[in-house]
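Of the protein chains in this complex, all but one are displayed in their positions.
Up next is subunit A:
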């Protein structure tokens, strides 16, 4: 019966099917649905740029207008992947230009983007509207200048946490006077200055501008002028927030802020004088998203004062700063008594946790929380503990996503959190010492994480840390039915741990493991599993060359890549040699041709 629907009707119905997963499902129903779907799909999402190649994508989806690509494996964020590994966007842009694709939107994550690619992009697609680059590298402000100059209908230029070389070439001034279409502009990650007058004029002529995130080099008085021109903003990233708090500029800023009744999202404070913070209180009442994680000088008290105004917050990213050292050595470097120091430790602990307590009392709508470590090599800071997490879970029942760096954790706390918040979709816990046991009982944290996976039936992403045995993986395998991504570090005792996960988590897409004693038995137990997943990363584990070769032989539709760093390995290594870094992923197009010398595809 379905075959009698004219294609136009199917196409019209499919217009309402927007998520790429649903679209994928639709395309599997039958040949005619596959055909209608592929011609009507405009947004294509490719989770691993090496799983397929540009030609095949274009062949299947000739009407693609929006392409999302992800390149390097996630652990590249933490320096585990050497530079020049790959993830180049150029071939994609080149292919689309060649085939006359009407590209309007390009969203890239962890890819290498050269100025050349940006120039080609800018010149090849006359309707190009939106460029979003997240954690990318390889380009300079010259590339941005090309985009600004040539993309006449540009609506969105969103640069998030990219490593950009600043050529001091006034890229922002390259937006022509005729450019009035900007809706979103985010250059917070750039290091250099932009011409303030050019920025102000640009903002003034773009009446649809809704999102603006400035970089560190934009001073407070420019911000004040911009806000006066753009009271319609929804999302603001302040640049530098430093000024004499008693000055006229700060007064003007406060007034300008009062008029910005639409701001719902606030970030930036890349340099801040805490006494200027009250200027933002007028917009706090309606804020749903607040990112203070890059603010250096906002110490806990000021943070608490700010948060108390933010009752509608749904998303909060913070960092707690505490200078423990100053107290310890207050009296001429002589250590304080047991009791004194012990007691001071308690105060300082609770300042970090206390800040979270303030969040828990105020932000009842909170859904997502990220607490970053304040001092990365910091054994000197008390940071936050399990108490803060428990407080949040008790006060914020809608919490569904958390990233929490902490000094210590306990099973009891995790069990309480699991009871309070059964709705977690993403749960990432990172103890600063990766193998720290339960701070009270000294036991592994298996039971705590076990409670999380048992209670949170919708959990899709999990990162575990702390002292963990195979037991936690048994729990994960048994209960984490919806789990799609799992990150493991310094955990487990034997192959059993990994096997529990591979056997139990049916929806697993990405598994990344480092410094854990999982080896060949686990790797080779169910080779077919890897074709149901996007990728597997294993570094500093127990797998050997021989096992990787065996796997590669059995599974031709996987690329099994070994990353060799250092000069130790020249010729063919012994099969019994441990592999330092292995990254495998399913692919339709065989070994990639752009792999550098140090990457071997078996």
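The definition used in the following text is that contacts are C-beta pairs under 8 Å (C-beta built on N, C-alpha and C of every residue); 3 or more make two chains touch, one makes a residue touch a chain; residues count from 1.
Here is the rule we use: contacts and distances are computed from a predicted model.
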item	value
Protein that the absent chain corresponds to, by UniProt name, given "Ras-related GTP-binding protein", "Auxin-responsive protein", "50S ribosomal protein" or "Mitochondrial inner membrane protease subunit 1 isoform X2"	"Auxin-responsive protein"
Contact with the hidden chain (one of A:23, A:243 or A:354)	A:354
Residue of A:36, A:203, A:415 or A:430 touching the missing chain in the full complex	A:430
Sole residue of A:53, A:184 or A:407 that reaches the chain not shown, by the stated touch rule	A:407
Options A:294, A:473 or A:585, residue touching the unrepresented chain	A:294
Those residues of subunit A which, in the complete complex, touch the missing chain	75, 77-80, 135, 161-163, 189, 270-271, 273-275, 293-294, 296-297, 299-301, 321-347, 349-351, 354, 372-373, 375-377, 379-380, 382, 405, 407-408, 430, 432-437, 439-440, 442-444, 463, 467, 469, 487, 489-490, 493, 514-515, 517, 540, 542
